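Right, chain A next:
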Amino acid sequence: MHHRYDVLVVGAGGAGLMAALYASKNKNVSVAVLSKLYPTRSHTGAAQGGVGAALGNVSEDHWEWHMFDTVKGGDYLTDQDAAEIFAKDIIEAVYELEHMGLPFSRLPNGKIAQRKFGGHTKEFGKAAVERACYAVDRTGHMILQTLYQQSVKAGVTFFNEYQVLDLIIEDGVCRGVVAYELATGEVHTYHAKAVIIATGGYGRAFKVTSNALSLTGDLMSIYYRKGLPLEDMEFYQFHPTGIAKMGILITEGARGEGGILRNDSGERFMERYAPTIKDLAPRDMVSRAIYMEIREGRGLGKDKDYVNLDLTHLPREIIEGRLPDITDFARTYLGVDPVTAPIPIQPTAHYAMGGIPTSIDGEALLDESGQTVRGLYAAGEVACVSLHGANRLGTNSLGDLIVFGRRAGVAAAKYAAGAEYAPLPVRADAAARAEIERLKSGSGGENAAKIRKELQETMMDNVSVFRTEETMSRQVEILKELKERYTRVSVQDTGMKYNTELMEAMELGYLLDVSEAMTYSALNRKESRGAHAREDYPDRDDEGWLKHTMAFRDLAAPGKVNIRYKPVVLGRFEPKPRVY
Partner candidate 1 sequence: MYRGREGQWAFVLHRLSGLAILAYLLLHVVSISLILFGEEAYNRLHHLYDLWPFRIGLILVTAGVLYHAFNGLRIAIMDFTGKGVAIQRQLWYGVMAITILGTLATIIVVMPRVVQGV
Partner candidate 2 sequence: MQVTLKIHRFNPEKDQKPYWAEYQVEAEPGDRVLDLLNHVKWYLDPTLTYRRSCAHGVCGSDAMLINGRNRLACKVLIKDLGNKITVEPIRGLKVEKDLLVDMDPFFDAYKAVLPFFINDDPVPAGERLQSVEDRERFDQGTKCILCAACTTSCPIFWVNGRYLGPAAIVQAHRFIFDSRDKGTDQRLKVLNQNTGVWRCRTAYNCTEACPREIPVTQLIEEVKRAVLYQQV
């Protein structure tokens, strides 16, 4: 089937809905949203802790401080133009969410409640500051719900459970997308003037992750397969506090409320790693600290492979009142009551700092020179503006969705209002159909699930918190082998209706490709910065590496990845050593 909309949004998480809402405020354009999940199932709903904005409701705060923290938290790889826009805009954006009815928790004076979060400080690093605006411990859920509610109110058109399989890009102009309707197995072609990609992250490349089963890097990979660049893929955040083995997230808000990390002897080990802000240090540092403790034999459990998050010294009302959901997680999945016992935790794959490179208006970049793919936009976790640099601060992702989702929506609508439909190539859906056919008729007998499992385990072993030349080179070889096996995957369900097996097999293909971009980028960067910690290059090297990685798949030479670089936008804040 054939459809035509001026602006198409792919993905209905926080970024996608924000973009759709703002694009549809422009009355000159028609807008539709495609999502492989019902909008309210998007993983933005899992975000717990809060959205950072310098409202100063609890104590004095300024956008400059927020900007500084973001830049420093990103280990100075953050583009400072983006950080400045972000720190300023997010304040008014949070008020706007409140005006849309978002049920923020409140202070006794009726204002939006705020709490401390990792890496957020006052006066450029002096002490932790209450900056995370929260709605109990389900801030992301409330953002997702509120934005969806507003979309319902505005009458936005949704195509739910449509999985996008291809972007139609020719001569540097995006002309639409190809999507697979899960309910019927039909392949649809969407003709559009502007497409906004907001499909979130790809945590499922790892074994232990806080991410949903559906976060498989689809559109990042589709972009990359066209020979277009992915930026800063080596920077992948491991959140320090995932429930041991399961990866389910325990929000940093737990430490914001006073939770403490302890090793086997009960020692508050973060005092040794970040004397000033201790447990509220940025995530990369805390995750490394936990790994160090575990390596040095100070972990707990029979494999000594986790540490404890201790809330037991906090009053029951704080735990149950401000962190009810995570209390429930601990009780449900571990049988541990955080009021009386510490929670076993372990770093968990959490957030992609890298992704589709964009301008500050969300335009997708064609290469390192700043040229854009006309009519193509990206926002949210899938994109890299680069606000988060080498390491994202907690609460800055929700802010990113809101601020840059909105900018992308506005920019795309404005562009579409003034543009003509670029003609569609004949049989624009041919590639997608061929891929479906290949998987359905495959007879190689490889099981997609087994390949995925191996991918996740090896990525976890070789490209996680600590990396070395050796582990990553090994992973490069493993990926080659897995990709070869992937060509022999055969899908057993040949039906049309709700063929989830087919879609899972597709998703595995995407995971393999983003893993490739990530591993090559990481292998290439010979320094340690933010979330990218190399044991063979333990120091940050601003001389050689204060630059963004742009990884291109070489379309002429299969299996080859070309790395180029894009300069970091500096400004207000000079790169300094990062100590807390």
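Candidates were picked such that all candidates are chains of the complex that A comes from, given by their letters.
Rule of thumb we're sticking to: a contact is a pair of C-beta atoms (placed from the backbone, for glycine too) under 8 Å apart; a residue touches a chain by one contact, two chains touch by 3 or more; residues count from 1.
Nothing here was measured: the structure is a model prediction, and the numbers come from that model.
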Key: Touching candidate - 1 or 2 - for chain A as found in this complex   = 2
Request  = In the complex, go through chain A and note every residue touching candidate 2.
outcome  = 37-38, 40-43, 45-46, 55, 94-95, 98-101, 103-112, 135-136, 138, 141-142, 145-146, 149-150, 152-153, 183, 212-214, 246, 248, 325, 328-329, 332-334, 447-450, 491-493, 495-501
